[in-house]
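Left out: one protein chain. Kept in place: all the others.
In this document, chain identifiers A, B and C correspond to the written order of the chains, with residue numbering beginning at 1 in each.
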Amino acid sequence: MKPKVGFFDFTSCEGCQLEVLNFEGELVELLKLVDIVNFREAMTEKSDNYDIAFIEGAITTEAGINRLKKIRERAAVLIAMGTCACLGGINCLKNFRTMEENLKIVYGDAAHYYNTIPARPVDAVVAVDYYLPGCPMDKDEFIALVKALLLNKKARLPNYPVCVECKLAGNVCVFEKGETCLGPVTRAGCKAICVTNGRHCWGCRGLVDDPNIDSEKEILQKHGLTTADILERFRHFNGYLEVSK
Amino acid sequence: MTKHPSEEKSLYLPRVAEITSVETIAQKEKLFEFNFQDGKELGHKPGQFVEISIFGIGEMPISISSSPTKKGAFELAVRAVGDVTNALHRLSKGATVGIRGPFGNGFPVDEFTGKDVLVIAGGIGLFPLRSLINYVVDNRKNFGRLIILSGSKTANERMLVNELERWQVMEGVELLETVDIGNEKWGGTIGPVTTLFSQIDIIPQNTFAVTVGPPVMYKFVIGECQKKGIPDERILMSLERRMKCGVGKCGHCQINGVYVCQEGPVFSYARIKKDKLTEAI
Amino acid sequence: MKELNINVHHITRVEGHGNITVNARNGKLEEITWSIPESPRFFEAMFRGRSYEDVTWMTPRICGICSIAHSTASIQATEAAFGVEISEQTLLLRKLLFHAETLQSHVLHFYFLAAPDFLGVGSVFPLVDTHTEVVLRALRLKKLANDLADLIGGRKTHPLTCVVGGFAKLPEVSELKAMRQKLVQAMDDMQETVKLFKGLEIPNFTRETEYIALKDLKEYAFINGDIASTDTGATPIDNYLEISNEFCVPQSTAKFSKHNRDSYMVGALSRFNNNAQQLSPAAQKAAEELGLKAICHNPYMISIAQIVETIHVIEDAISLIDKLTIRGLRGEKPPVKVRAGRGIGAVEAPRGILFHDYIYDDKGILVNANCVIPTNQNHNNIQKDMEALVPEIIDQSQEEITLRLEMLVRAYDPCISCSTHFLKVKFTQ
Partner (left out) sequence: MTEKVLSKQNLNIFINTLLSRGEEIVGVKKKEGKYAFGKIADAEEVCLDYDITLLPPSMYLLPQREALLKFNIAERPVAFPVIEANPFILFGVHPYDIKAIELLDTAFSTDNLDTNYLNRREAATIVGVDCLNPNPNAFCPSMDTAFTDKGYDLLLTDIGDSYVIAIGSEKGQELLKGCPDTQEATQVELKRKEEERQKALGKYKVALDTPLEKLPQLLDKSWNSPLWDERSESCLSCGSCVMVCPTCFCFDVQDDIELNLVEGERYRQKDACMLVDFAAVAGEGNFRKDKVSRYRHRMYRKGKYIMERFGRPGCVGCGRCASACLAEIASPAETFNLMKGESK
């Protein structure tokens, strides 16, 4: 029996769902292994009968909370897909302003039409079995997870920082170029794609299990960042950690 | 580089073995019997281990549980704790796996000749010790006394019960058992395995103590052995480490300068002290 | 008498959440609404107080499908604010990367999102068995688009290499040459695509409206030019607010727009209607073959316009690569001097014209942002189209009406999740 798979989107850019549609090389093989029964971005049919639920996006409305709880009840395995779902991601930046202020900035006089709650990751609402962090999520990690599920194997995320993959990629460390980086405390798995492409790490995959935040802060300070800069940098994708503490 | 490596075969290629029987020991433990497809013997010593593979899942180290005196097949007793162990538990008779080994030094059974052997097992530590016990049983006249102290968490978690009962009644085997937490059915000793030491009398100069169990147990067992007067060179234990290659290359099992897979897994307490392998116990 | 009760809660195969409601009682239409319940994300509020580098990094995350368009518009707005001049090489690379997204999005749309309607299935997945060749071709084309995005932008979604002033990493000339070859080969697949769509029956529905798109004298415009309207002619992008005129409506978290008439359209068909003569020869030929002629008033033809544009984009990408490889690529580190000021960026996202408008302080910190998203501009046109369409097809079954309405919405290829991120802000300057 092929497992039934559903994709469900909450507040996000839908880039992670798009990544699934981007599996050109693997899509045909993948469809031999699983039945996709729910995927609003790509299909009309909907089914409430699924084994594996992929959740994309942060939770930002009361209605979203209820919908997510229903999905959790139905799915044997629930996977948070992408940084928004795993960490709240960039959506949580709005949590640092009052909701009134947000509404006024964006909707002006029409603010009263719209009601949202502070953004939160999926596991702030329901239990999550597996995480696929990344903005957007990493295709190889997605496929590895699907294979692991089918083989009855536990999928593990790397528990070491991005520096490992960055070094293996042979990059020049951005600190040597006068920039700063969250790589030393951010969970690897992205193959240091940002540094490899001339940027620095923004922490989109969240922190490793036991990050040495104090040391990272010291290093950032030594390289010219103020405490406020550092906070802003961490907030980019990991803002929820800060408010939930 | 004098050898011609290209003529050597891969270190990492397992031989194919078939599962010839599976027996459930307890809730999470099973005993597997294997035969090599090419009909060859494993050719091991008690206390050695193999690397067993389930392709697509992975490879892991498991002690050989059967005695080399058992001909043809060999046995592994495995507790399901993770990927490979669970995958193995899902296999049944007729399935094939990959086996590399035997690896490691094993128990120094030759040194035991004519000596008393005191075996102290904690939990599934009994699995590797079974190879030693049955080796002594099968070569009974070569050894002195065989004393087995076996501890389990609860009465329901006693491992290899049939085997324990067999040894219990066997001539020349002294078996004492205890459980950490008793229940109404359990009429025996209650307490950690070290409580059994007060029930035995040994001649320390003539005894080898061999213990396998969870690392936390070792400190206490060593203490009891020392109290009995057994010299540190004769207190032996098998160390568990993370292991990948089994052949002294990958570095995972290293404690200080020692590669456990090569120089162990069996070490005397004297060696552990000398090489400061303290993180092991 | 006819009773209708259509309630499409979250239309599928579009990006983001939108609902269609149609109610008729005793043959009388009581309600036709196109509404957007998507949860707003407040990007504009999040931008405030952040440095321009952060803004560049955040903007792609507005929308996964048009991440390159947002990134480009954003960078251009910042460059305009700071007065940064970009090099010829940067401009060529930017256009090439932009083409990658147009390709990605168009192929996704006409094959994955729109085609299933014409082939009578609910998604592309069952087509894997029934129309294997079509699916494999679609996947090939999509892969090509994604490979191009990977090569220039560093990845498929949320480009990495684009920074204010230039590119953080350059492709190798050898990689560009290999890509060129793949683009040339893709033209065969596009010929097959034209054949496939020629054979499909496009619903016949027309409603005259205003068509707005970027227009550039030199070329079929994607990332530069003025704002052109089929009603009122061209005006510089700085006047975009006069065009977009956004307003809030209760049924939607996204804003609606109107200009010269009740509503206007942006996107592939708008671009075609304004700039058809500037298409590449092969694209013009395909348009003819597919029966697309400017000015076309049938919104269902948007998908066809996308196919035509795809051919144009492939041809243009080839010539961009030729220009780049002839010049050779040089590492450049463009100086960026921050200064206080306002800047506006406008690009043709796959779904239509997109504006980013920023005000920075003298430290390069964003003070105020306004972004006008193509789909917002189309919402009102969709609503008006529905109002015109339903009475024409009211005699059909509820299922048929529903499908026709869904196909209409899908034709617009709405990108709702990004449309809800922004609404107009009143500038207090």
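We adopt the following convention: a residue touches a chain if its C-beta (ideal position, glycine included) is under 8 Å from a C-beta of that chain, and two chains touch if they have at least 3 such contacts.
Just so we're clear, the structure is a prediction, and the values are computed from it rather than from any experiment.
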*Taking the complete complex into account, which shown chains does the hidden chain touch?*
A, B
_Option from B:V81, B:V161 or B:I181 whose C-beta touches the chain left out_ = B:V81
*Spell out the interface residues on chain B facing the chain that's missing from view.*
1, 3, 5-6, 8-14, 16, 53, 55-59, 81-82, 85, 96-98, 215, 240-242, 244-245, 247-252, 254-257, 262, 276, 279-280
*Quickly run down the residues of chain A that touch the omitted chain.*
26, 29-30, 32-33, 143, 147, 150-151, 159-161, 163-164, 167-168, 170-173, 175-177, 183-185, 208-210, 212, 214-216, 218-219
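FYI, only the chains that are shown with their structure count from here on.
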*Which one chain sits nearest the middle, judging by mean Cα positions?*
A
*If we define chain centres by averaging CA atoms, which chain lands farthest from chain B? Would you check?*
C
_Centre-of-Cα separation between chain C and chain B, whole angstrom_ = 66
*Compute the distance, rounded to whole Å, between the mean C-alpha positions of chain A and chain C.*
25
*Find every residue in chain C that makes contact with two or more other chains and list them.*
none
_chain B-facing residues of chain A, complex_ = 151-154
*Could you pull out which chain B residues touch chain A in their complex?*
56-57, 82-83, 86-87, 90
*asked:* Show me the residue ranges of chain C that touch chain A in the complex, using the header's touch definition.
replied: 10, 12-17, 38-42, 44-46, 48, 50, 54, 57-58, 60-65, 67, 108, 112-113, 116, 122-125, 128, 135-136, 139-140, 142-143, 146, 154-158, 160-161, 163, 167-169, 248, 250, 253, 417-418, 422-426
